[in-house]
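Input: a single structure, listed below in structure tokens.
Of the protein chains in this complex, all but one are displayed in their positions.
Then we have subunit A:
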Amino acid sequence: MTASLTLVVLMAVLFGAGITIMLERSLTRVLIGFLLVGNAVNILIFLMSGAPGLAPLLSDGVTADEISDPVPQAFVLTAIVINLGITAFMLALIYRSWWLARLGEKGDLVDDEDDLEEEVEEAEGLIRSSAADDLAIQELIDASDEEFEQSPERPDEEVRP
């Protein structure tokens, strides 16, 4: 079996970087790490398909020896789709945990139901008043850094620029 050295190196780097980032406490970073490792595994599957060849279509005198193995490509495509779905769910989960971290106990009480619209607005106002928009991303990382410690709203001056 022959394999491309570039792909092997790329896979190793993705594995290394991904696993390192996955060990962080912040959920956002864990997700990024998961994406990197997921892609590293995809490349591993791809590597396992053997030497590259022609498109896997048996026609015009192309023999089976000359074409690439199509099965691992199907595996990789399936794995990519699954990873996409899981990433979407993880992002929703991270957003939710950030919301809960910002609001603390109150976050549990706020519901998405229509009859609680007022509470939602009140809660959103709470977030807006305590977090300037340009700091939102920084705060997101901070909040998820603190995992789920239900911290009360911090005054603005404590937020690191």
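By definition in this document, a contact is a pair of C-beta atoms (placed from the backbone, for glycine too) under 8 Å apart; a residue touches a chain by one contact, two chains touch by 3 or more; residues count from 1.
Criterion: contacts and distances are computed from a predicted model.
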Record-based protein name (UniProt) of the chain missing from this complex, from "Phosphate transport system permease protein", "Roadblock/LAMTOR2 domain-containing protein", "Na+/H+ antiporter subunit D" or "ABC transporter substrate-binding protein": "Na+/H+ antiporter subunit D"
Residue, one of A:Val9, A:Ala55 or A:Ile82, that touches the chain absent here: A:Ile82
For subunit A, residues in touch with the removed chain: 1, 27, 30, 34, 37-38, 41, 44-45, 47-49, 69, 71-72, 75, 78-79, 82, 85-86, 89-90, 93, 96-97, 100, 105, 107-108, 148, 150
